[in-house]
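What you see is the complex with one protein chain gone and the rest in place.
Coming up: subunit A.
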């Protein structure tokens, strides 16, 4: 059968109309908007486009016609924390978002990133921090810093920071000149020009990223958000990288993780801003380390004792981190908002009624990921078949439902 004769609406995937939802704006993050679904509008400096998202979110956004998310109680709580942090040093607002697997930590982090972006913050978002420690980018030992530099990653992150924050960065000028081996960058250069140099010359990228972070720390024009997903990956004592003697390289001996650890521990601070990290529970290569669990006071999976070894340096790097726990259950209004989004996108095959919603909510216990993936999208219920007496063969007629 030729494709043009497939007229059933099920085949009309190209003619999908995006569902109508309110946009995610800072004004929408209030107590009365809890349980309301909103979507992340396309922006020219969209952080989702430039920085990317963690893989589960990416897959979900491929299915949906809009990049939707629901405003929860924790969203409003985080927004208020960030409003206070805009006036304070980042040393006072260093938060690790924890919670059970699939409870919405990465989504909350993404909501925080969008909230700050639209409130004129400089936003640095690292959606997959494990790519800094899993031996996927070049690393070269540098005698000056006594660490392993990651020039390709630094250049890439500079390009992304520039893509999202170019307007704000061109408004800030460097206060100190930067003298490199073969180059001199005078004081008064705009940060966007500085970042462009790092993007073009990869061997200078790490030094320039360091200088850019120093300048951002010192300036008071715009608050800065450093958002890290896969936060636990940088706290694993042994990274996948190996040194020339085949020993595992520690995360604080690699340039990118060291930068993130220094800001997370308050050793380097932004004059105004915050550091947010979302933890991933489901990566067996990078489990949450003892040091991080002890610092955050999270519930342990295995019994612990005072004899458990902890790396002293990593314990120093966890100093002052606060825990923000995401509830493992959707409330009924939140779940119904999520249900409506998937229903409007024609993703639910079963007949839409209260019975379906409550049954899926109960089966999943309100757990966000299970409610969507194992409840709504995995249901085998279909439309109730209609009895048609005109079908010629009686054995093919559907049964009459009394």
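In the analysis below, a residue touches a chain if its C-beta (ideal position, glycine included) is under 8 Å from a C-beta of that chain, and two chains touch if they have at least 3 such contacts; residues count from 1.
We adopt the following convention: contacts and distances are computed from a predicted model.
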| item | value |
| --- | --- |
| UniProt protein name of the chain not shown, from "S13-like H2TH domain-containing protein", "Elongator complex protein 4", "Very-long-chain enoyl-CoA reductase" or "Nucleoporin 43" | "S13-like H2TH domain-containing protein" |
| Which of A:1, A:143, A:380 or A:399 contacts the chain that the document leaves out | A:143 |
| Contact partner of the left-out chain, one of A:240, A:310 or A:328 | A:240 |
| Residue among A:267, A:298 or A:359 touching the omitted chain | A:267 |
| Touch list for subunit A against the chain that is not drawn | 134-141, 143-148, 178-181, 207, 240-246, 250, 252-253, 258, 267, 313, 316-317 |
